[in-house]
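Missing here is one protein chain; the remaining ones are kept as they sit in the complex.
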Amino acid sequence: MEGKIIFGKREAISLLIILICNQLILGFPSIMSNSVGSAGWILSIYVSILALCLFLIISKLYSAFEGKDLLDISEFAGGNIARIIVGLIVVIDSVLIISVKLREYTEHIKIISFTQSPVSFIMLFFALGMIISVHFGIEPLVRSTTIVLPIVAIGVVIVVAGSVKNFELSNIMPILGTGPYDIFVGGLPRLSIFSGIISLFFIPPFMGGYKNIKKIGVLVITISGIVLTVGVLAYLLVFPYPVSSNNVLAFFELSRVLEYGRFFQRIESVFLLTWSLAGLLYLSSGLYFVIYVFSKTFKLKYYRPLIIPFTLIIFSLSLIPESLMEIMYLDNKVIRYYAWIVAFGLPFVLLSIARLVKRKRRGMAKNGK
Amino acid sequence: MADLKKLIKDMFVFKEPEPREEFILEEKESEKIVNVTDAHDETSEKKKKGSLRNLFSKSANSEKKDSESGKESNNTENMTCVSKNLKENVEYLKKRFSIPINGDVVLREFDIVIKDRKIPACLIFYDGMVNGMLINLNILQPLMLLSNLDVKGKNGEKDIAEYIHKSLVTHNQVKVSHEFDEIVGEINFGGCGVFIDGIDVAYACDVKGWQHRGVDRPNNEIVIRGPQESFNEILRVNTALVRKILKDEDLVAESIEIGKRSKTPCSLLYIKDIANESLVNEVRRRLQNIKTDYIFDTGELEQYIEDNTLMSTPQIVATERPDRVASMLAEGKVAVIMSGSPFALVMPTTNNDFLQSAEDAYVRFPYANLLRIMRVIAIFMSLLLPGLYVAITNYHHEMIPTDLLFAIEASRERVPFPSVVEIIIMEFAFELIREAGLRVPSPIGPTLGIIGALILGQAAVAANIVSPILIIVVAVTGIGSFAIPNFSLGFSFRILRFAYVFLAAMAGFLGITFGLFVQSIILCNAKSFGVPFMAPFGPKTKSRFQDQFFRSPIWKQEKRPDFLNTKDTQKQPKISRQWRKSEKKKGKQ
């Protein structure tokens, strides 16, 4: 990478929170409701705790390799081939996720305000934002995230707090929704919600000597877990099942419920501001992540020329699905079921192998004497 | 009768036009294409070589000819050092200062009497730039009258020079020099040069005495509570104003000259054991490496040394208040003051400096924070309000309360333009009024403001060219932009406002968000002398600097800003109100 870029703990946390929590705004609550009925919030807590445990295990394995990111470790473990394989897996996975998300954001905004505009017109705004922000590098992007994240958070808090008037406890009855089996076993693949955590393992070189990745990871997962759960809980308290699983735009519907007297009605378009900001931040961070991993995998010196080709690839991929229903199917059933393999499985496997290799080498060195 | 005839004749008879010579700007000698037939003797020889080359060589020759004619005075022209011969010096001075064509140069020749020798001398200065009394009393009088005192010691020339310098010229700033350039430089800036026959040095005395403005109240940064002094155009007065506030011998005011011809003196101010050394070195490096002929104002200087010319926000603060400069120096920043400009430059800056006015420090804690909130709201309004109006009325109709919607619709019914065009018309009109208001002569000045704003707006509404709500939007935007403390920033927002209107017209809230996002990226990327512009929001610095957005009470501000990497970070001890501590102890007893 060009130049030594360092950012602090606070910025890393904001970046990761955006990467994980952006789904709350998209359709996360109704997805939860769809799978387990009125127990969506339980599923959310369960998945967060599970992710936390897994992360603690992985970070224990990681502690031997402070300061290195996944690509360095894979190179250590298996040489160039391993690095290229790991890099490619991560890149492809991320590209797919980002292109689906780009389309989803666009479709949502189209439903909300821009019913007549063509999809590519709106996607152009997002794509331009991505190109410009990645062009300037990761530093301004991360700083913008730190500044903008509180604004997005305030927007979410206003929506949740404003809908308290419409809370009805009976809406989350029956407590266990569609049944404990569905929640605890069927909900396992939902771990993919936290797939954004994989970018945490690529951050160490930027942290400039901050060695405690574990602390950041724990903090991020806890905060995201709380935010997601509160969001889902608020949504479920307002809309009973099965209405809750019916809504295309869960959080948007929640903001439509806000009504204070005759004046504060239908201010959901204001939230369009916060949502577009969150979307732009997420997509830009994702794009930077993809380009960074790619250029590091192939040991490229400059990453700027990669921006436009990758944006075009993502743009074209996101235009492939034909309708919103197809996108939602892709997002809910396909990606969310398999992304956890890359996010948690890959580091786990990789780190175990690397540990073994390290032990073997140390053993060989000892034996060599 | 005869007149009438003449008149008719004049009207109908054709008259030859009188030959009038129009002024033509002649080209340089070397660019002139002279007719070959008017050639000199020498060129006829070179005719064979081709006419073009002839022309060029002819012109070269002619130039050489001109220079040759002046060969007699070659000696004096090529002089760089003062000669012992007064006559040569006088010739040189006459040539260099274009005497007697240059009307305000005074060349006074007089005699110095030492013992019984009469030594001729001369004095040269610019009339109007010098204080005549100083010259008369401190230079002419001692040299002409009081020089007839005993010279103790050898009667050598060197002694005379020293004697004159150390004992006779009773002036507090005298420079001795061999080089003509130095002396001429001093003369150009209000000094007077003294040349004495037989001595190969000349004296340049600083007798500045031109008319200038006194120390006035600040025009642009007006506070209610706080000192009411502002800088004026004299360098030494300005540095004195800053120094008398800080009274710190660690305050260093380095002299730097900028401009090849104008040699404008500047001062680089910093506090030696607070400011970061690399920062000072960087500023010095940039200042010393500006190559230009003349420089006039710190505005130009700012543009020479700033990081990024194309960025919309300024990266250097220009202020005309010495107390503000002093407080920024105390934080660890660096200031540059230039002679001839009442604005001092302070660098590096972050975004917070543009939100603060000098008054924030002098006013109590709650008021200062309330004012800051107002300013932030003003900034957002001046930037986004027209864009938001366009976005809401064109794309997001459901947001408008029903009554307001009908009101807007009713008022827009007869307006022929779409809202975007309306806004652009009104914004342009507003900017025109602003610009014109600067140049209107003072009797009409205030009335133009009233006329422009009220009557024009009202008339436009009555004529159904714009809708009344738009007037309010534009007026509030304009007022908001005046609430921004920093002039350049307000300016930049005036430009960006139009960009937001276009973005909003294209894609409603999405366009505005896109614009905000891109702007925040660019702002976060900007650096001002190595300090990120959005510190301390951007890179979250470790120490909790208490004056970022909200100002904490003054007894809580203990540390200097972390992003400046100052040498001494502690401004106040933890308990700066020591009287509290002692009170408690007394109570216990």
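When the chains are written out, they are named A and B in that same order, and each has its own residue count from 1.
Heads up, the rule we're going with is that a contact is a pair of C-beta atoms (placed from the backbone, for glycine too) under 8 Å apart; a residue touches a chain by one contact, two chains touch by 3 or more.
In this section, contacts and distances are computed from a predicted model.
Here one chain is missing from view; checked against "40-residue YVTN family beta-propeller repeat-containing protein", "Spore germination protein KC", "(2Fe-2S)-binding protein" or "Molybdopterin-dependent oxidoreductase", UniProt names that protein "Spore germination protein KC". Although it is not drawn, the missing chain touches A, B when the whole complex is taken into account.
Only one of the listed residues, A:I158, A:V230, A:V257 or A:I341, touches the absent chain: A:V257.
When the full complex is taken into account, the listed residue touching the unshown chain is B:V461, out of B:V237, B:V376, B:V461 or B:I554.
Considering the full assembly, A:F239 is the residue among A:F28, A:F55, A:Y105 or A:F239 that touches the omitted chain.
Checked against the full complex, the candidates B:Y367, B:F406 or B:F482 give a single residue touching the omitted chain, namely B:F406. Of the candidate positions A:G79, A:P118 or A:P309, contact with the unshown chain belongs to A:P118. Hidden from this view is one chain, which touches chain A at 37-38, 111-118, 121, 124, 128, 168-170, 173-180, 239-243, 256-257, 259, 262, 265-266. On the side of chain B, touch with the chain left out of the figure occurs at residues 393-395, 397-398, 402-403, 405-413, 415, 418-419, 461, 468, 505-508.
Keep in mind that, in the parts below, only the chains that are shown with their structure count from here on.
Looking at the complex, you find that chain A touches chain B at residues 7-8, 10-11, 109, 113-114, 117, 121-122, 125, 128-129, 132-133, 136-137, 139-141, 143-144, 146-148, 262-263, 265-267, 269-270, 272-273, 276-277, 280-281.
Contact residues on chain B toward chain A in their complex (touch as defined above): 392, 395-396, 398-399, 401, 507-514, 516-518, 520-525, 532, 534, 537-540, 542.
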